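A short worksheet on the structure shown next.
Yeah, one chain of the complex is gone here, protein chain that is, but the others are all in their spots.
So that you can tell them apart, the chains are marked A, B and C in the order they are listed, and the count of residues begins at 1 in each.
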Amino acid sequence: MKVLKPEHIARLLIRCPDGPGIVASVTTFLKNHGANITDLQQHSTDPEGGKFFMRLEFQTPHLDLSKHKLEETFKQEVAQLFKMDYEFHYALPFKRMAVLVSLHDHCLLEILWRWSRGELALEIPFIISNHKELEHFAQHFKVPFHYIPVEKDRKIEAEQEILNLCKERVDGIILARYMQILSKDFVEQYPSKIINIHHSFLPAFVGANPYQQAYDKGVKLIGATAHYVTEDLDMGPIIAQDVALVTHRDSPYTLKELGRNVERNVLAKALDYHLDDKIIVDGNKTVIFD
Amino acid sequence: MKVLKPEHIARLLIRCPDGPGIVASVTTFLKNHGANITDLQQHSTDPEGGKFFMRLEFQTPHLDLSKHKLEETFKQEVAQLFKMDYEFHYALPFKRMAVLVSLHDHCLLEILWRWSRGELALEIPFIISNHKELEHFAQHFKVPFHYIPVEKDRKIEAEQEILNLCKERVDGIILARYMQILSKDFVEQYPSKIINIHHSFLPAFVGANPYQQAYDKGVKLIGATAHYVTEDLDMGPIIAQDVALVTHRDSPYTLKELGRNVERNVLAKALDYHLDDKIIVDGNKTVIFD
Amino acid sequence: MKVLKPEHIARLLIRCPDGPGIVASVTTFLKNHGANITDLQQHSTDPEGGKFFMRLEFQTPHLDLSKHKLEETFKQEVAQLFKMDYEFHYALPFKRMAVLVSLHDHCLLEILWRWSRGELALEIPFIISNHKELEHFAQHFKVPFHYIPVEKDRKIEAEQEILNLCKERVDGIILARYMQILSKDFVEQYPSKIINIHHSFLPAFVGANPYQQAYDKGVKLIGATAHYVTEDLDMGPIIAQDVALVTHRDSPYTLKELGRNVERNVLAKALDYHLDDKIIVDGNKTVIFD
Partner (left out) sequence: MKVLKPEHIARLLIRCPDGPGIVASVTTFLKNHGANITDLQQHSTDPEGGKFFMRLEFQTPHLDLSKHKLEETFKQEVAQLFKMDYEFHYALPFKRMAVLVSLHDHCLLEILWRWSRGELALEIPFIISNHKELEHFAQHFKVPFHYIPVEKDRKIEAEQEILNLCKERVDGIILARYMQILSKDFVEQYPSKIINIHHSFLPAFVGANPYQQAYDKGVKLIGATAHYVTEDLDMGPIIAQDVALVTHRDSPYTLKELGRNVERNVLAKALDYHLDDKIIVDGNKTVIFD
């Protein structure tokens, strides 16, 4: 069975104009430096004049130069030639992501449980909440908890406190039903690094109280959407979506209950993609190599 | 195995203010007149002051009075007491529904095939199209076909022709991807009797070209919605919905291809509910006893 | 919105030979004693000589006699007439079910979390495990935990200990991935009251290590099955099943990871049906009024 040591796993994400020779150049470069490619996927919007996306996973133990030097050489010998946007990622150390949450516990618990089982390649330096109610879960899973209330007249201060906590300590943020809107300034600090779970099948039912909206409309499916946060509320690139069947017997209350399952699974799926460096953002969309 | 003879099957749909004794009154009434109840489902929005919905299926061979007389007696002895809206339906004769279609063949073929297999309790007196392209399917399944073009300057005349054809010959209409908007006057002739298939997960992507909209937005699911037609385009009571997973690899073209499967299955499901008298409309929603 | 007080909710489950007048007799009986029926579903395997199943939910505050007396009167006036097997259930007090678990935490945590949120009409008097590893979850959710090891040479004693703990303290048992086989004697104490989750789509992959079996066979779906436990291992009446898509990329390890999600959701769904008295066992099958 495939048992790859995480300390040996590296990934290379590439976005560039399409053209001939890209795959051969990248794979030959890696081979020549002792990298053994274990996974490769590519996507092209159009072979003539389109955009090209590629994700490679490779093994590092036999590299003939340091990771830093590899990246530098890649830039000069390959990336510049093909006008690539590219990122090298390494399976270790795990990404550090803060979890922000308000009062709903389901997404938080799902993440903590999967994380505690080793299902997520994730380090959680701390949990932040504008309420104290969920501190007990943080304690049970031994994750530091910070209570930062967000009163109406100190929204800016609260956000600044969060930023101070996060600065240089996290690589990204998980909004696990955090019911406060983050400012444009905040969001711009973490481009394509803040994941939110919205409790509807976006773009249907944007805004507040989507389950009530779904109830009023009489839909036969409810959904959830995980997406990267941008300055436009509920509008960032979609990572994952799913739905559950509902009927006339469902009330707004049971819609919420059903929805919780969809939400936590969709968030976990999106998070998994993010942590395994499987997502390349393409404007307001995502390319996901799963 | 349950083999009920269709000529013996009757259904009673009821909508009234909730209150005590409704079920006992209705079931006792039916029993006293020799009707054997084979299925009963009810729904109550709130036992105190809410709305009550019920569907009963019963056997008619041992009725002690004619169907007409049964209905009349029910009205006087039960319905008026509880202020009921109610409808008696009989499994035979099958409902007669015209199929209206433009150029997309998938929904039409799905209906014709299921109908030809006896899966749908449906009579199709004729197919109407504003194009001639799909006439061959009508011929193959031996269903009369009427070509009624809808040029810009004779929309009203075309609609009138359709109405003339339908009048007293059909109980309802199936819009199997009929790409013309029906007027308010037309729709009011067939309240809760015109079923449309919309190629999106309503209320997302209302209007034209929903697959292109879905592509532009980068959603990870596409859907279809079957609904009763009201004067508000794409807004009538939803009967059935479903979705299919999509990825960044899908183009607007493959979205349509995937969508066709969802559309035809959702339309067939909704049609089945309608033909088996399983739907009670409740304002802009549906109560479905499946 | 439907807000029914649990202390007022009663349910009546009926199984008897089909015949005319059953529904009217039962509903008239209940009405005459002041019970307001809020839900009714029935199922008939065949109206001529088949089996009849019915579930009624009704409100008790206006009963004109005690619950005990109501049950007694029902027996004499209705049940005997129609040769009914029947059960009265009351929403309160909640069913008391022991949770038995070995080392896998996902089903246990799912139940504890849903229970802690009030999603399950359940009292958990204690958790029993043949291992100590999951005691911390019991402590966090403040549920008593009993460690009863099951060494090879004391299987009978261990089972007796479990029985002693359960006797008169529980109404049923949840096997949340308890990896010991219960004896016929044990199972007979709790007919249709022990729910097990099996990690395959039964009857495929009966027995040990179903994920390895699924891997070896190369199936494209894995499943889980919740069922009542009978003396035939993995063979009792099926309550709920679901599946997840898998691919050639999945190893036995990732199949387990994916399977955990299916298992916990299927178990929770089955448990919900059981707790809400929605299941009537019909030989080796279940009739479920959801």
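By our rule, a residue touches a chain if its C-beta (ideal position, glycine included) is under 8 Å from a C-beta of that chain, and two chains touch if they have at least 3 such contacts.
Only a predicted model underlies this, so the values are computations on that prediction, with no experimental measurement involved.
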Touch partners, limited to displayed chains, of the chain removed from view: A, B, C
Listed residues C:Leu202, C:Val229 or C:Leu271, member touching the removed chain: C:Leu202
Touch with the omitted chain, as defined above, among B:His136, B:Arg154, B:Arg169 or B:Lys184: B:His136
Contact set of chain B toward the excluded chain (per top definition): 1-2, 105-106, 109, 113, 117, 119, 136, 140, 251-253, 257, 261, 265
Those residues of chain A which, in the complete complex, touch the missing chain: 1-4, 20-21, 23-24, 27-28, 30-32, 36-42, 44-47, 50, 59
Positions on chain C contacted by the hidden chain, ascending: 43, 201-205, 217-221, 223, 237-243, 247-249, 282, 284-288
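Basically, only the chains that are shown with their structure count from here on.
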Intercentroid distance (Cα basis), chain B paired with chain A, Å: 42
Chain centre separation in whole Å, for chain C relative to chain B (CA means): 36
For chain B, residues that touch 2 or more chains besides their own: none
